[in-house]
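Okay, here's the structure, questions in a sec.
Missing here: one protein chain of the complex. Every other protein chain is in place.
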Amino acid sequence: MSRRRSLTLAVGLTLVLIPAVAVIVSFFWLPFSPDDTSGGRLAPPGDGHLLGTDKLGRDLFTQLLLGGRIAFATGLGAVGVGGVLGVSLGLLAGFATRWLDDAAAVALDILIAFPTLLLAMLIVAGAGASLGTAILAIGFGLAAVVARLTRVLVKQVLSREYITAARVAGISWPRIVATHVLPNIGPVVLVNLALQTGLAVLAEASLSYLGLGTPPPNASWGRMLFEAQATVLTAPRAAIAPGVALIALVIGVNLTADGLRDLADPTRRRSR
Amino acid sequence: MSLLTVDGLSVRDQAGTSLVDDVSFTVEPGDRTGLIGESGSGKSLTALAVTGLLPAGLTASGEIRLGGVDMIRASERRRTAVRGRVASVVFQEPLTALDPLMPAGRQIAGPLHRFQGLRGDALRNAVRAALDEVRLTDTDRIARAYPHQLSGGQRQRVAIAMALACRPELLIADEPTTALDVTVQAEILDLLDRLVATHGTALLFITHDLPVVANVARQAYVLRAGRVVESGPTLDIIERPTDPYTRTLVESARRFDAALGRDRD
Partner (left out) sequence: MLRYLLRRTAILLVSLVLAAVVLFLLLRLLPGDPVNALLPVGATPEQIEAARRELGTDVSLPIQFLNWLRDAGTLDLGRSLISTLPVGPEIVARLPVTIPLTLSAFVLAVLVAVPVGVLAAVRADRWYGLILNAVAQLGIAVPAFWLGLLLITVFALRLQVLPAGGFPPDGWSEPGAAIAALVLPVGTVALVMSASLIRYVRAATLEVLGADYLRTARALGESPASALRRHGLRNASVPVIAVLAVELATTFLGAVVVESVFALPGLGSLLVTGIRQHDYPVIQGVMLVSTAAVLLVGFLGDIVQRLIDPRLLQRGAS
């Protein structure tokens, strides 16, 4: 792998792993208790508060770590849901023939016409705002995109000659799927899922910003940004910190995905 | 002055591997020269180097003078000025060599406009004439057709028409028939042969197919693993090959012909 690509992967992984480690540590130790409002409102850094305090007097850094938990939970959870659901649907659609296939194509296109965020909003609207709902909702939204990609890939693989050869040799469909289809579509789908992780994290932040995500007192970076809006001039820290955290994590995820993509398919003519 | 002088051409990739090694040959105006070799012999790379179109990552050293311009060291502007006017190319795979989203007529019109300054009605007539010349007689339909609507042989004729529309002094044909059906190959070769004779164009014909070269080129260079292993008049090479590799090439060709029950000289 060329030097530039390994650099991409390295930077990406760093940007993801540092917060990941911080979040894991947060389950065992937090600088302050999340409910501790003793720090004085919007205080500058000092007195053990790395980044100061928010408008309720809570340690900003602690809130950031808690928000990180939610970001990772949503990213991984939504992509897990979307991946499993999307690949299953895509596999079914890929095997469908003629008019059933046309119907599947139309159905998927309609689902994609609902932007992920909106689909998520609708589901959250009905089912109530909670972390679980948000993960499921975003996951459903992602599933449509993954399903469409899977369907196209499955069709491509099925048209290859080694599938015909396997059928002629009498191998059952389930075995063909396991030994030929899945390994071939696997790399591309996984890279796509990796890219979707960033979108999932951003979607959760948007949901929380609009008040439709994880409800307070659970801090999500999106929610933190919303609460910091009113005081953005006097205490910009409270608005900058969650924003930077979000951006850094998403860049990290995207760079990692790009690096993985080059690993998965070294024959890509398109460099960089 | 020679039309094309290649002197000590070497092409290396980024890892330093030598893909073309110290190749030298000349092409005079009106010459018919063949470059013979199997895949990996470096023959196509030589053609690309001659026109200054080596893919990124490969570097050429040595000297190449085409129409008086140093094609390795000259600026892009000077090299662009040489292409088409002095030498044009017909590539191996006509489906990808033609713009898939442009009708054939417009693709031929491009060089006609650029090199002969034609426009309007004169241009349209010239396109028709060009199509006629390559024996695509249903000129109106073909001019309007997209490449994917034409057969392989028809596409290659369009490519030849485009290359000749530049009125080049040298036509480089890089395996022009390899991607075509066998029945069509002979027609295309015949076409090339005639056109080149009619226009007095020099021809650099690149192929892996020995019998083909025998009919088209008067002198030939045999390449193997990037080096020239034999050169001279084509008939001499075929009848009295001195290099062992050339000998095996000739032997295989003879065996093939014998199997077909045909006599060949």
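First chain written, first letter: the chains are A and B, and each begins at residue 1.
The rule is simple: contacts are C-beta pairs under 8 Å (C-beta built on N, C-alpha and C of every residue); 3 or more make two chains touch, one makes a residue touch a chain.
A quick note: this is a predicted structure, and the numbers were derived from the prediction, not measured.
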Counting the whole assembly, list the visible chains that the omitted chain makes contact with. A, B
Taking the entire complex into account, which one of B:85, B:208 or B:247 touches the absent chain? B:85
Among B:73, B:148 or B:194, which one is in touch with the chain left out? B:148
Missing-chain contacts mapped onto chain A: 101-102, 105-107, 109-115, 117-118, 121-127, 198, 202, 205-206, 209-212, 222, 225, 229, 232-233, 236, 239, 243, 246-248, 250-251, 254-255, 269-272
Suppose we count only contacts with the excluded chain; which residues of chain B make the list? 51, 53, 56, 76-77, 80-81, 83-85, 88-89, 91, 93, 96-102, 110-111, 114-115, 146, 148, 159, 162-163, 166
